[in-house]
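One structure, as structure tokens, below. Some questions next.
Excluded from the complex is one protein chain; the other protein chains are retained at their positions.
Every chain is named by a letter (A and B) in the order it is written, and numbering of its residues begins at 1.
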Amino acid sequence: MTNMPIIKDVGITDVTFGQNVTVHRPCNLYGCAIGDNSKIGPFVEIQKTAVIGQNTRVQSHAFICEMVSIGDDCFVGHGVMFVNDTFASGGPAGGDKTKWKPTKIGNRVSIGSNATILPVEICDNVVIGAGAVVTKSIHKPGIYAGNPAKLLRSL
Amino acid sequence: MTNMPIIKDVGITDVTFGQNVTVHRPCNLYGCAIGDNSKIGPFVEIQKTAVIGQNTRVQSHAFICEMVSIGDDCFVGHGVMFVNDTFASGGPAGGDKTKWKPTKIGNRVSIGSNATILPVEICDNVVIGAGAVVTKSIHKPGIYAGNPAKLLRSL
Partner (left out) sequence: MTNMPIIKDVGITDVTFGQNVTVHRPCNLYGCAIGDNSKIGPFVEIQKTAVIGQNTRVQSHAFICEMVSIGDDCFVGHGVMFVNDTFASGGPAGGDKTKWKPTKIGNRVSIGSNATILPVEICDNVVIGAGAVVTKSIHKPGIYAGNPAKLLRSL
């Protein structure tokens, strides 16, 4: 015997949009804020409290979670995943958001496709290579790549 | 001159649901089983014969293939991809499923976002770091990360 699941459909709910924002559907955007002239690709999810600046492009298949803020003139590549729960106590924090950690991305930060961003701070003028896994905060402009991501060269 | 393609639309077909399961659409679920109180995010595909336990969360953009079983109280992060064909003979097995290999995930296993899971066994009480590539079976509880994934510390 099987049961009926509870079905929820993606959509655009309680989003604060700046001027001239473009959004490709299907996407799941709720409770977030997206600045002027930014673009959101298809198959993207952006959760509540996330903030996206101006002139920033979020490419297809990206996932931006709660407690992430991204600055102006940024590029979030295809399939980039942000993380707010580091499983610090050996598993998901679940509903206990006091265990979640924020991420703050500066301006003119370009994140290559399929990169993964743990809860960190990244300063202005940084390039993250495609496929990189960023596990530590970045305070110096430059190009970072690898798993875990390391400085390749300064900018 | 161009031809018309054969179009197929995603959906929910022949799925055995436990009680109180939540599913976000669009998703592509067919021929699988999903246990009580589990949650499936949007943009997810779960193929036939896959089994998901109880109280397990499958996050957005995940892909769970044939021959994968996942236990109870697990977390499958955003963009996690499972693999059943290792291209062992230098390319895809194609229709020859005797060349595919199963994956068995225990209980209380948390898999970080963008991780990739080759056909392996993972025991109970394991954390897989975000962006990790798991190429070998894991028989000891702990935190594993990197490409290929290695033990970071025991739990």
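Odds and ends about this structure:
We take it that contacts are C-beta pairs under 8 Å (C-beta built on N, C-alpha and C of every residue); 3 or more make two chains touch, one makes a residue touch a chain.
Everything numeric in this text was worked out from a predicted model, so none of it was measured.
Of the candidate positions B:V15, B:V83 or B:I111, contact with the unshown chain belongs to B:V83.
Summarising the interface, subunit A meets the missing chain with residues 12, 15-26, 34, 40-43, 57, 59-61, 75, 77-79, 108, 110, 112-114, 125, 127, 129-132, 143, 146-147, 155.
Although one chain is not shown, part of subunit B still touches it, namely residues 2-10, 26, 28, 43, 45, 61, 63, 65, 79, 81-83, 87, 90-92, 114, 116, 118, 133, 147-148.
Quick note on the criterion: only the chains that are shown with their structure count from here on.
Each chain gets a centre from the mean of its Cα atoms; for subunit A and subunit B, those two points are 22 Å apart.
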